[in-house]
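The complex appears here without one of its protein chains, the remainder shown in place.
Presenting subunit A:
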Amino acid sequence: MSPADGAASAVRAEAAASGPGTAVRRPSPLWTLSLFRSELTVTLRRWRTLALLGILAVLPVLIGIAVKIETGGGDGGGGGDGGEGPAFINQITNNGLFLVFTALAATLPFFLPMTVGVVAGDAVAGEASAGTLRYLLVAPAGRTRLLLAKFAALLVFCLLATLVVALSAVLVGAALFPLGDITLLSGVTVPLSEGLLRALAIAVAVAVSLVGLAALGLFVSTLTGSGIAAMSATVGLLITVQIVGAIPQLDVVHPYLFPYHWMSFADLLRAPVPWGDILANAGLQGVYAAVFGSAAWARFTTRDITS
């Protein structure tokens, strides 16, 4: 309860006696939809968003060309020491579709979440520093409704960013390498159509991986009135978490970090699919979304808008 609620009750009791003024049109049941669409359009029309998506579209091209040049020298791929993450790079020359998996594996640790961090950090703080937030709120957008619309638009952006990488990779893969039946990690060979379907499923799994960071960024965004500060804080958090995740001495905290299960998407290239890690990832992202979504709500609904 904000102090205003208690204080306002005195006036409210009196106001209840007098009748309402002119009737206000009842909000439609789809009350958030119009704002959500507007939110998405505004996000996607920002020059910054378009630049980030452009970078994401170019990365698979660079990877594709690099692989082409490397293998063109007759090296035959070399010994990929994949480590923990899957290194599909050796397979690309045989099947261009593997460029999708390679590109997602290459962008997931940093580039992809960075774009999400920038857009999420800017979501509320950017409008606060531009001053448009106060006009949205007196429209009245409603603080909860606005936050919901922003979070929903962020989720769409996560999917969109992932699809941009995947789609660009499919096109580049098809242009530079042969496409065909896919031999899964477990050794089974499936037709190209199923390969494409699995690529789509992987894109969705990767997008889900970004949800936790999106919620975290949205929360950071409610903390400050500066868009730049919120964006850099969110990206800074991402870098910090990735560094902590790479230090073996800190492995007790690793399972609680949002990138812990990120590479689980590779399991979608096995038959049958071992769902455990993928679901654990979804669960962890859900927990992050719930915790930081609630924190963002608690902060945003009580905050003074003074910009």
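Before moving on, here are some points about what is shown:
Keep this in mind: a residue touches a chain if its C-beta (ideal position, glycine included) is under 8 Å from a C-beta of that chain, and two chains touch if they have at least 3 such contacts; residues count from 1.
Everything that follows uses one rule, which is that contacts and distances are computed from a predicted model.
Per UniProt, the protein behind the absent chain is "ABC transporter ATP-binding protein"; the candidates were "Sarcosine oxidase subunit beta", "L-lactate dehydrogenase complex protein LldF", "Radical SAM-linked protein" or "ABC transporter ATP-binding protein".
Listed residues A:A130, A:V188 or A:A246: the one in touch with the omitted chain is A:A130.
In the complete complex, the hidden chain is touched by one of A:A123, A:L146 or A:A289, namely A:L146. Mapped onto subunit A, contacts with the missing chain fall at residues 2-5, 7-12, 15, 18, 20-22, 24-28, 31, 34-35, 37-38, 42, 45-47, 130-132, 134-142, 145-146, 302, 304-306.
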